[in-house]
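What follows is a short report on a single structure.
Every protein chain but one is kept in place in this view of the complex.
After this line comes chain A, so read on.
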Amino acid sequence: MAEQPTSTPLAPEPRTGPADAISVRDVTRVYQRPRTSLRRPSPPVHALRGVSFGIPQGQRFGIVGESGCGKSTLLRIMAGLDRPTSGGVAIDGRDITGLRERRLKFVRERLQLVFQDPMSSLDPRMRVGDIVAEPLVAQGHGNRRERVAELLEAVGLRADAADRYPHQFSGGQRQRISIARALAPRPKIIVADEPVSALDVSVRAQVLNLIADLVDELSLTLVFVSHDLSVVRHVCDRVAVMHAGQIVETGSTEQVYEDPRHSYTRRLIAAVPTLGKALSGVSAADLNRE
């Protein structure tokens, strides 16, 4: 698909501007499911149905939604790993829609990803040092050993971790390794997809603190995708709530949590169990009420 001229954004509220780290303009994505009948094709899946928003530099932007809401598709399109059916995405004001892979190099440098499961996103046969250095190799940077040691230290691991393999680390340490790898090419944008969902409670807080420290120290823009509203509330300044391929509500996290406007957001917030709610007498039936 060729680059499209910027069409007028259809959705009313989101403000997008050239200064935004990421701007998403009326993105749709339609998948064709494999045929299940000989007579007619399967109905298309509308994974994204007109999504628009802008993320200013330095913001911590949360995307929440349940499975199937389209948040992973959106994330892949934002990272240049998938293409929208229509609409466009710009990183630092440069349109990435429809660019060939080799012209996406600036995206790979500017934007890095951290995934949920550090076991499946780290190659078990590579040493940690090589894993962390891989984005540097791919982008042709020199003097890698020093940089790797510096990165490992930045995420709270010892420099000798470089000579070991992923399976020798605990879940939390593995997530630190994926964060170190993401930071290697000195990106300005980190996109984290459920980065703490697979971690133990006692380790989750450590990794959340680490992400917060790094975002502060390196002045990063953070996109944080999660199904867990409490985590997004802690981490993010702004949040977009997704449901059935659309953003149903955006706003500052405080405002969305304290005064949700959309009925789906209200239902989502009501269904989250918290220690505080439970101790003040909220039962399982109450969570299910709304």
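FYI, a contact is a pair of C-beta atoms (placed from the backbone, for glycine too) under 8 Å apart; a residue touches a chain by one contact, two chains touch by 3 or more; residues count from 1.
Here is the rule we go by: contacts and distances are computed from a predicted model.
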There's a gap in the complex where one chain should be. From "ABC transporter ATP-binding protein", "Hydrogenase-4 component E", "Peptide/nickel transport system permease protein" or "Membrane-bound acyltransferase YfiQ, involved in biofilm formation", what does UniProt name that chain? "ABC transporter ATP-binding protein"
Using the document's definition of touch, tell me which of A:R147, A:R181, A:R204 or A:R238 contacts the absent chain. A:R204
Cross-chain touch to the chain not pictured, restricted to A:V30, A:A244 or A:V272, is A:V272
Residues on chain A that touch the omitted chain in the whole complex? 66-67, 156, 170-173, 200-206, 208-210, 212-213, 227-231, 233-234, 267-268, 270-279, 282-285, 287-288
